[in-house]
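Here the complex is missing one protein chain, while the rest keep their positions.
Our next item is chain A:
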Amino acid sequence: MSSTALLDKSDPPAAGAPPEDRKPRRNFTPWVLLLPGLLWLILFFLVPILTSVSASVQTGNFDDGFKLTWHWANYVDAVKPYWRQYLHSGIFSVATTVLCLALGYPVAYFIAFKGGKWKSLLMALVIVPSFTSFLIRTIAWKTILADNGFVVRILNDLYILKITSKLGITVGTHVLASPGAVVCGMVYNFLPFMILPLYTSLEKIDPRLLEAGNDLYCGTFQTWRRITLPLSMPGVIGGTLLTFIPAIGDYINAQLLGNANTGVVGQSIENLFLRKTDGYPVGSAMSVIMMVGTLVLVMMYIRKAGTEDLI
């Protein structure tokens, strides 16, 4: 930033010269090249968002039609009865992001620095499960964590479920149909989105920098904290965003692995959308709240983390 500003100041003639030399003629090529992308964005991004925002202040139902009445009270109806769902969405997505980071960082670190010739294979192993449908993978957990399956039996024998149930992570002597199961499912599903950007940024680090750290009497931990971590921050931020944003909107894990006390916003929107003839306005209001809320959170996070790489 500062360097370009400096350039601008020091070389005004260089920057201003070309327009004088050339006749200012219109060049349409960039616009033509941009056109497909712009059309796509307008049609599949801008229009739906505007429709959604507009629907959120309408009133009506299928039978009488929906009219734009600027009925802002929809937003009250979209929050008041559903505050629990917002809370769940928030807690689950934050917990998922934190756990993904805690699990993903060591994995990415190991593959990047110790992977050697196995690097590509190991990364493939991270990605390959995503070749199966998201739904199928989530449903598979229902079988793995079944009440009379061996996983749950072992957890019970070790009294682990007693502790987690006291903490409110699981319910009773089972894992399925609990907040814990929902977060486990989400962590499993989103982990590759954390590992990939982390790996990319860790892999780029010049090992000579680490050697230099050692030469300068930094311990392993110090080297990591002062060299590796700062250099991998773009990966950390990219990974957390790639995990958090889909996680906060995800409702499949809550639907399949949760119970009636783990409802998230997506489930309520789906219900309003599919099973109510007058559900569009409130459902749209909920979507708008989620979009704006996520955007604000993400902006704050990026500000705080301060990476120019991303914006």
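Before moving on, here are some points about what is shown:
Rule of thumb we're sticking to: contacts are C-beta pairs under 8 Å (C-beta built on N, C-alpha and C of every residue); 3 or more make two chains touch, one makes a residue touch a chain; residues count from 1.
Please note the rule applied: contacts and distances are computed from a predicted model.
Taking the options "Spermidine/putrescine ABC transporter substrate-binding protein", "DNA ligase (ATP)", "FIST-like protein" or "Stage V sporulation protein AC" in turn, only "Spermidine/putrescine ABC transporter substrate-binding protein" matches the UniProt protein name of the chain that is not displayed. Annotation: of A:Val53, A:Ala73, A:Leu101 or A:Ala140, A:Ala140 touches the absent chain (contact as defined above).
Here the missing chain is touched by one residue of A:Ser130, A:Asn214 or A:Thr277, and it is A:Thr277.
Even with one chain removed from view, chain A keeps its contact list with that chain: residues 62-63, 81, 84-85, 133-136, 139-140, 142-143, 146-148, 171-174, 176-177, 252, 255-256, 259-263, 267-268, 270-271, 273-277.
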